[in-house]
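Okay, handing you the structure first.
With one protein chain held back, the other chains of the complex are shown just where they sit.
In this document, chain identifiers A and B correspond to the written order of the chains, with residue numbering beginning at 1 in each.
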Amino acid sequence: MSSATEKNDALLQVNNVRLDFHTYAGEVKALDGVTFLVKKGEALGLVGESGCGKSVTALTIVGLLPENASVTEGEILLAGENLLAMTHDQIRKVRANKIAMVFQDPTTFLNPVLTIGEQLEEVFLLNSERLANVAAERKIEVEAGKEEQDTSGAAPKLARSRQKKVAKALSIDVLSQVRLADPERTLKQYPHELSGGMRQRCMIAMALARNPVLFIADEITTALDVTIQAQILELLRELKRQLSGSTLLITHDLGVVAELCDRVAVMYAGNIIELADVKELFANPLHPYTQGLMRAIPMIDRRMERLETIPGSVPDLIYPPSGCRFHPRCPFAFEKCKLEKPELLHVGKGHTVACHLYGEGKA
Amino acid sequence: MMALQRPSSWSPAIAELKFALHLLLQNKVVLVGTVISVGVLITAAIGPIIISPEVATSIYLPGRLDPPSSAHWLGTDDYGRDLLQIIILSTRLDISAALIIVGADLLIGVLLGAFSGFVGGKFDEVMMRITDIFFSIPGLVLALAVAAALGRGLNNLIVAIIIVGWPGYTRILRGLVLAEKERLYVDALRSLGIGRFRIILRHVIPNTIYPVLVQSTLDLGGIILTFAGLSFLGFGATALTPELGRLITTGQSYIFQAPWLVAFPGLAILIISLAFNLMGDGIRDVLDPRLRR
Partner (left out) sequence: MFLLVFVLIGVTMITFFLSQVLLDPLALYMTERTREDAIPAIIAYYHLNDPWPIRYVTYVWNLLQGDWGYSRSLSQPVLVGMAARFPATMELATIAIIWTLVAGIPFGIISALKNNKLPDHVSRLVALTGVSTPVFWLGLILQLVFFYYFYLLGLPHLPSSGRYDTTLEIKNPVQQITGFMVLDTLLTGNLVMFQDVLAHLVLPSFALGFISLGVIMRIMRSSMLEVLRQDYIILARSKGLSERVVIYRHALKNAMIPTVTIAGLAVAGLLGGAPLTETVFAWPGMGRLAVNAIGRNDAPLIMGFTLIAALILVSANLIVDILYAYLDPRIKY
């Protein structure tokens, strides 16, 4: 596959993004030239240990970085438009219409004093054009069932109350789409009245409500019980079949990636270090860090004395290691690794890796 | 998140201390408050030494109500006394009254709060209901009622304000003690056969008292206002006793004729109270990790 055609079917291109956090203790070099792309309609998994910059990458894409963060280099192109160069208002519109994000903890991310309905309907109310279209479409439906009680179709009332009605109807649709049993009731409930799994479904519904071209899921099963996790994953699988948009799935769980993703990008200390199709990566992990991750997955069919771990710990990103950021933990490190940062290198079949072991035709 | 990491090369305690100092020095307003507070305390202490207390009782009627001039920087009052000297003499009474009140409230509040939290049960329940009652009467109104019942006089006024103030400390300390008594060292001490009272006085109180002390610094400013206010209404000091609230009562009769008689003593109260508030505010900010960012 040539890189030209790859660019053509790319939805999102993240090119060489560098990002620092200004803290009291110093500059945290959180992203160190992150580069990857998400193709139209695919699900890309972004994996790595906590603190490696996965979530920061997602927040950079949607323009929701905390105040002490600044992007020093790079660009993020969504269908050719640079998100990093946009004004606040432009990026806000992108969030409203194109990129939707679901977060880790449904308990803290839902507003405790607003009902699910209030938090969901406001998403639809942002797009008055779509509301008008839906209203026109459904008017027939409303009038068909008019015998019952609905008077809004007959007398053209205030535009706003009409919009709210349509938004409510759409909210019920989307709540059923995420398999909530009683959407009408859920709309009137407050987050604390729902279970964790239901809350996460509501947050997913808020993302689906925007009909996004890119759906970003940031560790969305981490805060849930194991059984609930399975249900949410099942829902994601189902949604993936129905939806046309792309997905960026952020997780530290390679199992989740294997089930849901088409391609995987592995991240370490602010760098993408390996990128490949799911099957290829699992069959043939090249980067020593990826190989370590694979060995750390507990397998039922493989008997082990103890679970393997990667020796060493996540580096201090205020004073990151020179050269390849993984070299202090790498069993194969040699002199060059300490001096020179490895570039992402094409090693065939859409597989790229950033490691000096595979440079200069070694692979 | 890594944005919150501090350099691992420092030991946590030293890093913490450095950070607190850094915050304290960074805040110049707090520094100013602390400097003024110390200045006020010194003035109150040495006032009667540098200015003869007889100034307060030496009446010179021909020179009464003189406006501020080079001879009398802040003018003279209705007895012909130099207002600046009188204000300096007055600070001693206001400051010492406030310190006595806060000190007594701390003692009562801390002891009751510590026992309430540590002993728990019925005693705790009763103490908390008593504080509820005190919180349902506006402080100054209750102080006024108690002072009225006790009769006029400086000591009665001080007692009245003390009676109003302790429940706040009791509440704070009780909460802290409730958390503290769950800690392992308390069980350890108990298993060694050390008595309750000893554990409370020697171990629990010293470990929980700092937030209450910070609160008391913050309260000093308010206590000064309450004391001066009730004094203004006619409780406490007699006419010739140098006291700031009292000075304003006298000045009130001459408000349009000699406005400095009201303006300067009031300004003195404002500055003293402000200084204590600035200092208390700063200390709380530095000690409260939630407010740091």
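Throughout what follows, a residue touches a chain if its C-beta (ideal position, glycine included) is under 8 Å from a C-beta of that chain, and two chains touch if they have at least 3 such contacts.
Please read these numbers as outputs of a predicted model, since none were measured by experiment.
Enquirer: Which of the chains on display does the removed chain touch in the whole complex?
Expert: A, B
Enquirer: I'm checking contacts with the chain that's been left out. Which of B:A104, B:V119 or B:L140 qualifies?
Expert: Final answer for the missing-chain contact: B:L140.
Enquirer: Based on the whole complex, identify which of A:M203, A:I232 or A:L281 touches the chain you can't see.
Expert: A:M203
Enquirer: So one chain is hidden, and I want to know which residue out of B:T76, B:S116, B:T217 or B:N277 touches that hidden chain in the complete assembly.
Expert: If we include the chain that is not displayed, B:N277 is the one touching it.
Enquirer: Which parts of subunit A are in contact with the chain that was left out?
Expert: Answer for subunit A: residues 62, 64, 88, 92-97, 100-101, 103, 105, 108-115, 122-123, 126, 190, 192, 203, 206, 210 touch the chain left out.
Enquirer: Write the list of subunit B residues that the hidden chain touches.
Expert: Residues in contact with the chain left out: 29, 129-130, 132-133, 135-142, 144-146, 148-150, 221-222, 225, 228-229, 232-235, 245, 248, 251-252, 255-256, 259, 262-263, 265-266, 269-270, 273-274, 277-278, 281, 291.
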